[in-house]
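Only one protein chain is missing; all other protein chains are in place.
To keep things simple, chains are lettered A and B as they appear, and every chain counts its residues starting from 1.
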Amino acid sequence: MSIRRNLVSLIAGALPIMAALFLWYAVCALKLAPASLLPSPVTVFTRLIALAGDTNFLTQAGITLFRLFVGFAIAVVLGVSIGILAAGSRAVATLMQPVVRVLAPVPKIALYPAFVLVLGFDHSSKIALVVADALFPILLATYQGAAAVEPKLVWSARAAGASPAKCLFTIVLTAALPSILTGARIGLIIACIVVFLAEMITSTDGLGQMLVRAARNFQTVDMFEPIITITLLGLLLNAAFNVLSARLLVGFAEQP
Amino acid sequence: MARVNAIPGLSALIACVALLLIWDGLSRAFAVSGLPPPWGPLRELPNLLTEPETLVNILASLRRMAIGFVVAIAFAVPIGLMMGRSRAVAAFFNPLFMVIYPVPKAALMPLIMLWIGIGDMAKVLVIFLGVSLPVVYHSFQGARSVEEKMLWSAAAMGLSASQRLRRIVLPAALPEIMVGCRTGVVLALITMVTSEMIARQSGVGNIFFTALDMGQYDTVYAMIIIIGALGFFCDVGFEAVRRVLVAWAEPSHQIAVGSA
Partner (left out) sequence: MNGGTVLPLVGRPDRIQRVATNLIEIAAVSKVYDTSQRGRHVALSEISFDVAEGQFVSILGPSGCGKSTLLYIVGGFVDATSGSVRVSGAPVTGPGPDRGPVFQEFALFPWKTVLGNVMYGPLQQGLSRTQAATRARELLGLVHLTKYESFYPKELSGGMKQRVALARTLAYQPKILLMDEPFGALDALTRKHLQNELLEIWERDRKTVMFVTHSVEEAVFLSDRIFVMTNSPGRIRKVFDVALPRPRVRAELLVDRRYQEMVVAIEKLMDEQEPELS
């Protein structure tokens, strides 16, 4: 019953994706659009496979991944510690809340020119943008999750002899893990997107710059490759994150 | 704390002043020409906002943003609601949206400009793409959590499927939809700025780089303040609208989803 339903929904879900790909193929095959504007999916995916062995392409992807991971890691460390501290201390929460209220809806991309001016065109300005963008979902999720932790869980640990600080960084942190991971996954995808955009804006290197260079040279096929690559990376990271979450969250109730 | 909260906006104002002071401190600490103290950009604000060319650029950007946003809402809310109420529709759309989710929408700018030219259409389309997904997601969540029994009694009263969607599901999902709209409006701004920074044709994003290239750092930072303020006030405005429309509900999903 459930297997059949899963199979049916799998087919239903594959339909629109297949249809879009087929439409793309048909438009090209029927020459409704010039190949210089819309290359056929066959060309695009053959080229992608060829690129998978291309050193330059892999180097550029590596640069993008490096910035993505460093920025994301910093955002996780900052977001989780500030969020947990704010949940544990009223003073920190009072300080943090108005600042976050003002900064969270600010388009961080607008800060990018400032990052470039201060940190230069290299890694650090892009990493700074990733941190600024990924930080808030993680921080807010951590704070909300930690603030919603059942106090009796903390009391049980306190009565057993754990100090308040120890409770905060063991019990509260772990109990808030489902929420933290939700925020971190959102932050990860945002980091993925933002690092690419930053590379497009100051096109020095990385996958984003490959897209801009291809656009300048009107190499339409090469414009598709970085976009598809970063999307696949996002999907892959998302899937990996889900596997990691499932491992970390044994014992917790199923997440919706 | 209680007294600070008594006057609306006071704590935000204090936070802004604090941020400016931190900025001032940082600029002293770094002492580079790229990071001037905030007072110059603040003085630059009135000049910038009375200069007709800048104003026209900003207004044109806001107009595109508004169009993209409204079209996205009109498209995304019905889809989200239908997904929430029908397993089949959800199964149909979910994987598609999951694949589209990590696509950097603003990065499609060069391709879209190639296809439909560098006019307003391209920019509106990108904003539309950027806003749609979170609104679909929140409408979906909202419609999915509508009380089943409410729908049963509506069906018993003889409401047709489309009537139920409009009269029961839509209002019941409104709190969540409003959360989606609030996320969406900020995303519209983000997508707008990003795509203009990438396209460098006109608009707000372009002013940045013109100023940057000419070394007018005060203008760059003044633009940052303007866009930051726009983001903040869009958010506050939508929060106010949400409070009025759905005063009875507390949103369940509060973390913004998505990016340009």
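By definition in this document, contacts are C-beta pairs under 8 Å (C-beta built on N, C-alpha and C of every residue); 3 or more make two chains touch, one makes a residue touch a chain.
All of these numbers come straight from a predicted model, not from anything done at the bench.
Across the complete structure, the visible chains that the omitted chain touches are A. Of the listed positions A:24, A:45, A:69 or A:252, the one in contact with the omitted chain in the full complex is A:252.
Of the listed positions A:33, A:95, A:118 or A:153, the one in contact with the omitted chain in the full complex is A:153. Taking the whole complex into account, chain A touches the unshown chain at residues 150-153, 155-162, 171, 174-175, 177, 249-253.
Simple rule for what comes next: only the chains that are shown with their structure count from here on.
The distance from the centre of chain A to the centre of chain B, each centre being the mean of the chain's C-alpha atoms, comes to 18 Å.
Across the complex, chain B is touched by residues 8-9, 12-17, 20, 37-38, 94, 97-99, 101-114, 116-118, 133, 136-137, 140-141, 144, 182-183, 186, 189-190, 192-194, 196-197, 200-201, 208, 211-212, 215, 218, 220, 223-224, 226-227, 230-231, 233-235, 238 of chain A.
Partner chain A is touched in their complex by these residues of chain B: 1, 11-12, 14-16, 18-19, 30, 32, 34-35, 87-88, 91-96, 98-99, 101-104, 106-108, 110-111, 114-115, 186, 189-190, 193-194, 197-198, 208-209, 212, 217, 220-221, 223-224, 227-228, 230-232, 234-235, 254-260.
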